[in-house]
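Below is a structure I'd like to ask you about.
A single protein chain has been removed from this complex, and every other one stays in its place.
Our next item is chain A:
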Amino acid sequence: MTARRLDKGGRIDRSAPVDFTWDGKTLSGYAGDTLASALMANGERVLGRSFKYHRSRGIMSAGVEESGAIVTVGEGARREPNVKATVQELYGGLCASGQNSWPNVRFDLGAVSGLFSRFFAAGFYYKTFMGLPPFEWGHGTGLWMQYEKLIRKAAGMGTASREPDPDCYDHVHAFCDVLVVGSGPAGLQAALTAAQAGRDVLLVEQDFELGGDYLNDPGAEMQRLELINAVKGAGVRVMIRTTAFGLYDHGVAGLLEKVTDHLANLDPQMPRQRFWTVRAGATILATGALERSFAFENNDHPGVMTAAAARVYLNRYGILPGQKIVISTTNDSVYAAAAELAAAGADVIVADFREEAGVGLPDGVTILNGVAPLKVLGRSGVKRVDLAKHTNGSWVPAGKETCDLLLVSGGWSPVVNLSSHRGAKPVWNASQACFLPGTTSEPIFHAGSSAGIWDREDCEVAGQRAARQAIGENKKSSQPGGWKTPIRPLYEVRLPNQQTKAFVDFQHDVTGDDVRLANQEGFVSVEHLKRYTTLGMATDQGKMGNIIGLALMADALGKDIPDVGTTRFRPPYTPVAIGALAGRNVAAHFKPLRRTPLHDWNLRHGATMTEAGLWHRPWYFARNGEGIDEAYVREAATVRKSVGICDVSSLGKIAVQGPDAAEFLNRVYSNGFAKLPVGKARYGIMLRDDGMVMDDGTTWRLADTEFLTTTTTTNAGKVMVRFEELLQTRWPDLKVHVSSVSDQWAGVSIAGPKSRETIAACLEHGADISNEALPFMGVSRVTLSGGVEALIARISFSGELAYELYVQAGYGDAMMDLLWHAAETRGGCLYGLEALGTLRIEKGHVTGAELDGRVTIDDTGLGKMASTKKPFIGSSLRQRPELLREDRPQLVGIFPKDRSQRFKGGSLLCDADTVTGFGEGWVTGVTHSPALGHWIGIGYISGGAEAWKERPAVAADPVRSGNVDVEIVSPHMFDPTGERMHG
């Protein structure tokens, strides 16, 4: 291929030269070039190395179907592999390099004598490394892990940057009546017709210019400009550099808009790309068709490309891609290109596989009929093509032609991908030798060559008709066709019994022989063929190769193409960067951060925070260089000795109000709530329908018809949803209103022997929270000094005399200032989640780690709480025989046998004699207990503490800290009678 830039012609701006680098060399192109056209104009032929065999590859097309010129663009954090040079716009300073090669694409050691060739026949990975499951499960897996790295190095697809993506991406939502995909003759007409009918139309085009096939025809420029003006004048919203990559349910389309990928100077205000979610009333697919090749020896050499691509390089980029050109065709579509190339000064031979071509002979073009390429010769370029003809059922050589460029048209494949996303199964049309779009009941309409319509004027009419259909007028769609002489289908040229490197899927290096090998080995389903050979699984998703592969498979099976079937296309049509999918949901925005109303106050007072679900909560409050271990032990000890204050605002809080509120709670909770007096709180456990524990918490009766229910932090949302479901779907007769008030209250727990006097010091003069006025589980309204109204409940999670105090969220800081002053003067402390855990483990109180959805109320040891006098949710199914077995794992406390030892959460509890398998139970939490002076744990074990009184147990943790002999004890490890909290 001796391509050269012509002095005139094309759509490039010769007054605006653009410098860029290719493999470190500085080259020059023009504004309006793609990277591929600029490289071609600079005489660069070998632009890539193939995936498996490291064969030289050059430019094969001029669009998204490119399988040869796949390069890496950008440097450092912006390095992006697998960019198709044919769609990358050129800009000043663009830095591109070849990939899959070392040291460079022109001299690649991996390619020496096809070094890896025999390793890469179909199914090589599976046969060699994966074993034969299930009989040899795991066999070879270790080997695979080793070899995979080497193979990937030899046969890679470029390497992505390992640095964080420096760019940002946006998510945008949009609506329209009619979405038109593609701005060629059919798309522009469709958009215009729909807009003129008053519809809100969105037109998207993946190219950087509007016009589709008009752009390849200098004679159509006036028509193109007029049409674009009309479209814009009719109010159509137009987006270029925007690919509709997928269609989804209910008229939703996914678009990727490339905003800055073509710019030399990035605007920091602009996202790199935008990910659009468009909801369209109807969708018109004017997505065009892709010209395909067929298989013959060395059909992947640089200097072999599609005939349409040559026309694009000539008419858009002003390049004559070869001087001595052979055009091989099976259909009419190459004749315009042949004439234009000849007029531009090339010697052109058309080798038309049909015995007669019905299109007029262009001047200066030689025609050979009935022949097709058998083999291409030349190493890093084309030097000669050997031809063959098909007689009496087999191919025989039929002459040779010297040339520097071979253009191939094996036919056209309509882009039916998007409607296939919606389940419209493409239908094989034998007379057009292509799959046409299938039917769907959804308002999706194909127009133009994506519907197998080949003539431009027919495409324009088809666009108008599709628009009429999309807006609900009952118009017939256009019929496919338009060749003057029918296509003569051709998928492979090879002499009988000859093995060759004739490629079907260029990007994944799948050959015709691979397809036949797969068939020999029994892979007769197209889906199996695809996976076994990896045909159509590269970044182009088989845009060029799928149909050739299918045809060869059909031939091997002795079937027709439609009987072999086609695989369903899936989004995305072209690759979408992960960054675009993520949008702004990265780093701190990956998930929402929930802060309690006391967040800043906690930080000001030395809190180290930890994540608890979405919440940030104080973990511990270190003093004087303490680490976490010293800090939490001190905090827990201080609570038991004097007083501690802990932010519990993250607990879920639900206001349950209405005349039937008590009845509602009585049904929801396993224990009785109907007779809970006003001014009292009760701890409750609610079950799921299946009888397992769902959540626990306290509920305070504030008035006859008003309750405040607290939930665990984790289940706040789930419980609220459950309440709404029950009230709306199951018990609609109950007059109850529920509202989430979690964020409305700042809540704090004050625990320890000095908690009462600490709080008393913070109340308005005369307030009474004595044991008589506010007994255990009592609830009351109080006023803090300074006039802030508060709710107080005498509730203990720590086992100490303890209270929860709630004020309106905005008064949280004021409450904390008061409390902390009073607590500090009494030797108190602030405590965090870690000490909270210590205190509750000492008492054997359950949290989310214990209520993991697999336990019954009996397993937790709280079965006696469940009412026997009333039915409640789960009361029936908790009686299932398996749930009543006495050997079910039950909640226990765990001490190390040697009290100086420690063990870890997550250990399995085993019988000391059989430390194996799943064991007899598990450890849900451990802590160092300052009250007991050693490490303790909480967990579940078969049969509970009674069953293990005499039985030695082991906390097994073989991969981390090893096994520790333990004693199984009652979960109530500290103050089992509860004297302290009633005091």
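Just so we're on the same page, contacts are C-beta pairs under 8 Å (C-beta built on N, C-alpha and C of every residue); 3 or more make two chains touch, one makes a residue touch a chain; residues count from 1.
Here is the rule we go by: contacts and distances are computed from a predicted model.
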Listed names "Sarcosine oxidase subunit delta", "FAD-dependent oxidoreductase", "Xanthine dehydrogenase molybdenum binding subunit apoprotein" or "Phosphate transport system permease protein", matching UniProt entry of the absent chain: "Sarcosine oxidase subunit delta"
Just to verify: which one of A:N265, A:N497 or A:Q728 makes contact with the chain not shown? A:Q728
Identified contact with the non-displayed chain, of A:T2, A:T277 or A:Q744: A:T277
Looking at the whole complex, which of A:E75, A:D563 or A:D689 touches the chain that is not displayed? A:D689
Check each of A:V252, A:V427 or A:V461 against the chain that is not shown and name the one that touches it. A:V252
Residue numbers in chain A that touch the chain omitted from display: 248-252, 277, 279, 441, 667, 689-690, 721, 724-725, 728-730, 732, 871-873, 875-877, 879-880
